[in-house]
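For this view, one protein chain was removed and the others were kept in their places.
The first chain written gets the first letter, and so on, giving A and B; residue counts start at 1 in each chain.
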Amino acid sequence: MTAAIKTLDELLTSPTETNRSLSTEEYFLNMGPQHPIAHGSLKLVLLMDGETVRKVIPVPGFVHRGIEKMCEHLGYRQIIHLTDRMDYLSALMNNWAVSKTVEKAAGIETNGRIETIRTIMAELQRLQSHVLWWGVLGMDLGAFTAFMYAFRDREIIGEIFEETIGARLTMNYIQPGGLMYDILPDFVSKVKKLIAYLKPIIEEYDTLLSGNVITQERLRNIGILKAEKAIGLGCTGPVLRGSGIPYDLRKLEPYGAYDKVDFDVVIGTKGDCWDRYYVRIEEMRQSLKIIEQLIDNIPEGPHSVAKINYKIVLPEGTYYGQIETARGVLGVFIVSDGKNETPYRMHFRSPSFNNLWTVTQIVPGWRIADLIAIQSSLDLVIPDIDR
Amino acid sequence: MVTVAQRAAGVLESNIWLSLWFMLIALVAIGALVAFLGMGLIYAERKIAARFQCRLGPMRVGPHGILQTVADTIKLLLKEDIIPAQSDKIMHLVAPFLALSATVLILAVVPYSPILQVANPNIGILYVTAISGLSVMGILLGGWSSNNKWSLIGGMRSAAQVISYEISATLAVLVVVMFSGTLSLAGIVQSQQAGWWLWRMHGVGIISFLIFIIASTAEINRTPFDIAEGESELTGGFHTEYSGLRFAFFFLAEFINMFVASAIAVTIFLGGWMPFYIGGFEHFNRVMTIIPPSMWFAGKTAFLIFIFMWFRWTFPRLRVDQLMRLEWKILMPIGFINLIAAAVIVIQKFYFFPE
Partner (left out) sequence: MASNNIKAVKKEERIIGGRKVSVAVVMPRDTPAPIPSALAGLVKGMLLTLGYFVRPWKIVTRQYPENRKTLKFPQRYRSMLHLIFEEDGYHRCMACRICEKACPNRSIKILSQKNQISGKIELDRYIWRMDTCVFCNACVQSCPFDALEMGHEFENAVYDRRLLIFTLNRYAGPSVLRKVESMEARSKMMEPRDRYGGPVPLNGTSMPIVQPLMVKPAQKPGDIG
C-alpha cells in the first residue's frame, strides 16, 4: 500500500466521490481532542453527510512528550521508567520489551525465576488492561454500569501490584538484568485468590454486555477489517487476530516462560467489531489459564542477575526486540554507538499507532455511533500513539 | 369528585377572586410538586445508580447526601448564563421553557387521588398525547439554536425518535380507552374499580403495558434510547451549550418527564390511585383500602420509576437506525395486532369482570 504524504489542508479540500441522486451537502465535524470518547487526546476530523461518515482524518500528536528524544541522554536502566508512561495500561510489558532488547544486546542471561515472574506479571497486566478496555467499551456504548464493574475488578489486580511493586500505574519493575524486587511470600496465594475471583466475573461480563442483544447488534457486522488490509496497514494484536490471522508473538517467537505453558491463540473470522470484542474476552480467559499454570511452579533463584549499579554499555550496532502487549506488538529499536551508556537513537514501534490508521479504512460509510463502536473495539491508547 | 378546575369554573361568574384564588392554589401546588419531585428524583436516581454499580452515591452534603440536589440547584442558579455568540438568541432562550412547560401541563391532569386533581378534561388522554408532542419542540429548538453541529445532530435524532414512538404509545393507550370506554383520566381510574387493566385484560394488557413502557422510555429520551443526549457520543447533545438555570430546566424536564410517563402508565394500566381490588371480593377489597389511595399512587409510580432507572443502568444505547427499525418494523405491527385483538376481546366481553 503506497502512501503519498498529504498535508492536512490537502486532505480537507480534496473531493470525495459522489454518486448520490439526492443532492446533500457534506460538512466537517471535529471530534476534537477533548471528547468523552476520545480515550485520550486524539483529534478526528470527520467529513460527514447527514449522519454517515465519509472520511476520517486522525490528527494525533496532542500527547507527544518526546520520549524517544529523552531516551537519548538516559542510561538503559533510566529509560525503563519512561516506557511505563507510553502505553500505561501495559506498563510492565513495555518495561519487558526494553529489558529484553537490552539483555539480548548486552548478552545478559536471565534465569527461570525471573522469566516466570515476568510472564506472570505480564499476564496480570494484560488482564487488567482488557478489563479496563471492556469497561470503557461499555461506557462508550452507553452501559455505564460496565465501567464501574471493570474498575472494581481492576482495583484488585492493582492491589497485588501495589504490594509487590510499590506502584499501581508507573511500575518500573522489569529492569535489564532482572526485577526490581523479589515477590513477597503471599504473592502466590493472593494471585490464586484473584484467579478464583475473576473466573465467574468474566462470566458476569458476558451476561452484562456480550449476551445483550443491543450490544450484539451494535457490534455485529460493523467496521469489517479484511485480513489483507489488516496486514497491509501493519496492525497487530487483537485487531489483526480479529480478522482471522493467528499472529501472536507469544507462540511464534516465544519469550519469557510462554514456551512452557499451553494456551490458545484466539482469532476471529470476519474482522468485525464483534470479533475483536470477543477475541479480547477470550484472551482474558487464556491469560487466566496461563497464570494458573505458572503460579505454582515458580523456580527458585535470585531475582536479579545484574549488579545494582551496573552501567550498561551496548556494543556498537542496531538491536531490535519485540513483545506482545495487550494492544499488539511493541517493538524496541536501539542504535548504540558502542561508547556511551546512553543509546544513540531509540525508537518504539507502538501498536496503537498502526491500529489507529485503520479507522481511515474501515469507518467511511458507517454512522457516528458505529465510529464510536469501531474506535472502542480497536482499543487505542493515545499516549502510545504519540509517545 | 370535584377537581380544582371545576371549583374554579363553578365560582367564576359569582366570585372572580375566589376563582382566581383556586387557580393560584393549583399553580403553587404544581410548582411545588415539580420542585420537590425534581430534587427527590435526582437524588434517588444518583443513589439507585450507585447501588447498581457497587458504590455509595452522594454521601457528603448532608447526612447520606440528602442535600446534594439542594447544593446542585444553588450551584446552577449561581452560574453564568451563556448564550453562544452566533446562535439564534430567541430560540435559545425559549427552548428550555418549551421542554419544561410540556411536562408541567401534563402534571395538571393526572389524578393523584380521589380528591386531588387539578383538571379533568373529557379528552384527558388525548390531551396528554397531544401535549407530549410539544416536548420535541424544546429539544429541536435547543439543538438547532446552539450553533453547534453536535447539538444539531442530537436535536434531529431526537425529533425523529419522539414522533415515531408516539405512535406506539398511542396504540397502547387506545387499547385501554377501548376497554374503559372513556377518554378522561379520572374515568379511566374509576373504570378499574373491579381490577387493574393490566391483569384484567390478560394477554392484551401485558403486551400493551410493555409496548407503552418501551415507547415511554423512548419518548423521554432515556437509555437505551438516549441518542439525543448520548453522553459518550455527543457530550450533551441538544443541551451542551446551556448553563445555569436554563440547563437546570432541561435537566429537571428529563426527570419530571420520567415521573409523568410513570404516572400516565400507572393511571391507565395500574389503576392510578385505585387499590388492588378484585371485583366481587368484598373483604379483600376492604383490607386493601386500609392504605390511602395517594399512597397507592405514590407506590406504584415509584415502582415504575425504579423500572425506568433499572433500564438505564443496565443496557447500552441503541443506534438511531436500530431504534427506528424497532419502532416501525417491530413495535408498531405488534401494536396494531394488539389493537385488533383488543377490539375482538371487548366486543366478546372476554376479559375479567366485564362491565
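Here, a contact is a pair of C-beta atoms (placed from the backbone, for glycine too) under 8 Å apart; a residue touches a chain by one contact, two chains touch by 3 or more.
Quick caveat, the model's predicted, so the values are computed rather than measured.
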item	value
Which displayed chains the hidden chain touches across the whole complex	A, B
Residue among A:68, A:140 or A:282 that touches the chain left out of view	A:282
Contact partner of the left-out chain, one of B:36, B:310, B:328 or B:350	B:310
Chain not shown: contacting residue from A:26, A:72 or A:217	A:217
For chain A, residues in touch with the removed chain	74, 77-78, 80-82, 145, 152, 155, 162-167, 170, 172, 180-181, 203-204, 206-214, 216-217, 220-221, 242, 246, 251-252, 262-270, 272, 274-275, 278-279, 282, 286, 308-309
Chain B, residues in touch with the chain not shown (by the definition above)	48, 51-56, 59, 310-311, 313-315
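In this section, only the chains that are shown with their structure count from here on.
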item	value
Interfacial residue positions of chain B with respect to chain A in the complex	49, 52-55, 149-150, 153, 157, 223-224, 226-227, 230-233, 235, 313-322
Residue ranges of chain A touching chain B (in the complex, touch as defined)	27, 29, 35-37, 51, 138-145, 148-149, 152, 208-209, 212, 214-215, 217-218, 367-370, 372
